[in-house]
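Missing here: one protein chain of the complex. Every other protein chain is in place.
Then we have subunit A:
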């Protein structure tokens, strides 16, 4: 077991570490965080926002080894990844919003990540520079031109140390391959390919080749009126380079084996839970749509998030999930109003902790939930400015369902549906989490006694 990762027993307390982003109430749309992702070592944390920017935080090197200040990150680099564009052929605006960020395995001293908006995936290099050449032949130290006649010797520039500079440079642009909106990107364990999925198709790319990609899944019917489902998320298996899964708006997951054929229209496995007829309602179909799918680090399980639950499936059992966790079942009675204010279409994501023993996903009112798979305990926590004192312990929250409201409970009716936590990330090997709440990024760590 990885040190530092226990189970979420009663003793695991989460405490505040940092909050990033402005405090002002009136937030601009562009500042809303749209994706959060740790790199493979957990030393870096990237966020993308609706304004097309990517901000990378680096773990504070000095405090890294102090147990109480392990979870401190500072801005490392900020860059504009995508710009708003206009597709003149289709008269469509292409938003700059960053839909997903995925880190590549580290290959040299620089870091590489993929970022995508609705249409275009970009490969970015983030590198450090700490030396600067000095000394010119034709200019003096102050930059004044020298008289060519006075040049009697040649000077070769010399590199001198300078303040550390972090630069982000676009290395590849993978464009023009998606007719619909890209919802997922996933890097393959072979380190040379990745896939991008939109509503109806999944494409396979080689990192080195930008002018062609292979279509591996296409569910577009010949007649668009026969369209009954769309692809909502897709991910590669963490170790088997030939295996990937994609989820659909019908609540099903398909596992495909790229060894079997070049076009993966026929799935190898099909994960579906039979519907309970007694629970059927007008909203059944909408709330069963899967908003995120994630392989466990071990590669044995997949986790899916739909509107009200998060489910864990064993790759070896297709007919039902092995675990189902209720995220906010109290909303079941409020689906009608959630439909009217469009919240029912919110796409919540879900994450595993480093040892696959705990899962985390978001809810409304800036609440997020954790489920311990071993002890079956769950907890609701809140990302809020109010208890943002350093190392303040997060108090578990409770939403009351019945008529009587106890102290410290919050009633369903007073939940703020405009404050939603869609994106979270868990450090790959430690109990440090990053939670995106609108325009703020909260970092929490577990309390160590």
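Note that in this section contacts are C-beta pairs under 8 Å (C-beta built on N, C-alpha and C of every residue); 3 or more make two chains touch, one makes a residue touch a chain; residues count from 1.
The rule we apply is simple: contacts and distances are computed from a predicted model.
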| item | value |
| --- | --- |
| The complex's invisible chain, by UniProt name, from "AP-3 complex subunit delta", "TRASH domain-containing protein", "Fructose-bisphosphate aldolase" or "TOG domain-containing protein" | "TOG domain-containing protein" |
| Contacting the left-out chain in the complete assembly, out of A:105, A:170 or A:390 | A:105 |
| Residue, one of A:75, A:173, A:260 or A:448, that touches the chain absent here | A:260 |
| Given A:87, A:140 or A:192, the one touching the chain that is not displayed | A:192 |
| Which residue of A:159, A:317, A:336 or A:448 touches the chain not shown here | A:159 |
| Contacts of subunit A with the absent chain, listed as residue ranges | 105-110, 112, 125, 127, 129, 131, 133, 136-139, 148-159, 171, 189-192, 208, 239-242, 258-262 |
